[in-house]
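In this view, the complex is presented without one of its protein chains, the others remaining in place.
== chain A ==
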Amino acid sequence: MFSVNDTGFYGKFGGAYVPEMLHASVEELRRCYLDISQSDDFQTEFRQLLRDFAGRPTPLFRANSLSEKYQAEIYLKREDLCHTGAHKINNTIGQILLAKRLGKKRIIAETGAGQHGVATATVCALLQLKCVVYMGAIDVKRQAPNVARMKMLGAEVRTAESGSKTLKDATNEAIRDWIANPSDTYYLIGSVVGPHPYPDMVTRFQSVISEEIKKQLLEKTGSENPTAVIACVGGGSNAAGAFYEYLNEKEVRLVAVEAAGKGVDSGESAATTYLGKPGIIHGSMTLLMQDEFGQITEPHSISAGLDYPGIGPLHAHLFDSGRAEFLSVTDDESMKAGLDLCRLEGIIPAIESAHALAALEKLKFKKDDVVVVNLSGRGDKDLQTYIDYFSI
């Protein structure tokens, strides 16, 4: 019911609205992504790299002080402990193994905060593929350490100077590169967005998160299913991965947390389900922030990873069908929740993940409710933002 259909749609969302110039490349991928990624040979290599290179399984940690504070059984899924500092590496390993089997020699990617760019550059270095990462000019400035990391890893970082010079423009530029280089280049999308089959493919590569949660919860609590799973949503890859194995388990509440920025009605927000209407971005029909004439508008969030004007079509469908609850959390609320986690549990979270933590303030739980928060990334990359915000 929540799987993609044959034509790439989740309910009315999804599809592949791409210009003819991309048809052959997208179609090649659509035809073989399942066969390749489900083959034994692929799965063996994928699982081995997730374990030995990315550091999986990541722990499921019972957060005692948070549990005390919110009067519920709170567990953190520690994706922040993955190599490169976030869940992004799960998807980049999967797609690069796929690209190699397609005979591609060159990987291109878009990045906003730089996490997906770093994860892509990392796996390209490991598997010796040429890597080009597109990044908006504004992000290149505000995420300088990640630009340096990508360069250290041997990637070429190309600055997107068009449009609003942020993530959506970096994505446009990457797509244009793919249009111009259809035969040797693989486009590695970092979230559950873009034309079919990307949303489904990225969801499957990230589904290792909920696969592990199930096993770990069974060990720790005697049941695979928690009361609720909470994850932040920009494009929505960590949420898709954390929700995936629970989509058809009706009793599990799925809570998606969007970035309200300075407030949902402030004009500086990234709360797509609240502010968006159905529309097309990057080849996919989804909920989209846009003006009345269909021009895509610029979102705002203190977290560069949530700063996207759309959401993945799976999430649009989860919202539309009521399967997931969508909340939004402001910049201020997320910063406070981030600092709380540092002080209560000794973990500095990425500001993206701090949005998911801030949702705990807004939800009501019973004392024996089991709540899993997907801690999608670590906060090292956000230190400067934390320092400036709290005048540390």
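Heads up, the rule we're going with is that a contact is a pair of C-beta atoms (placed from the backbone, for glycine too) under 8 Å apart; a residue touches a chain by one contact, two chains touch by 3 or more; residues count from 1.
Here is the rule we go by: contacts and distances are computed from a predicted model.
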Looking only at "ABC transporter ATP-binding protein", "Glutamyl-tRNA(Gln) amidotransferase subunit A", "Tryptophan synthase alpha chain" or "Formylmethanofuran dehydrogenase subunit A", the name UniProt gives the absent chain is "Tryptophan synthase alpha chain"
Looking at the whole complex, which of A:62, A:106, A:176 or A:300 touches the chain that is not displayed? A:176
Contact partner of the left-out chain, one of A:24, A:144, A:218 or A:383: A:24
Just to verify: which one of A:168, A:253 or A:323 makes contact with the chain not shown? A:168
Of A:11, A:55 or A:279, the one touching the omitted chain in the full complex: A:279
Out of A:119, A:208 or A:296, the sole contact with the unshown chain comes from A:296
Considering the whole complex rather than only what is displayed, give the residues of chain A touching the chain that is not shown. 15-21, 23-25, 161-163, 168-169, 172, 175-176, 179-182, 277-283, 288, 290, 292-296
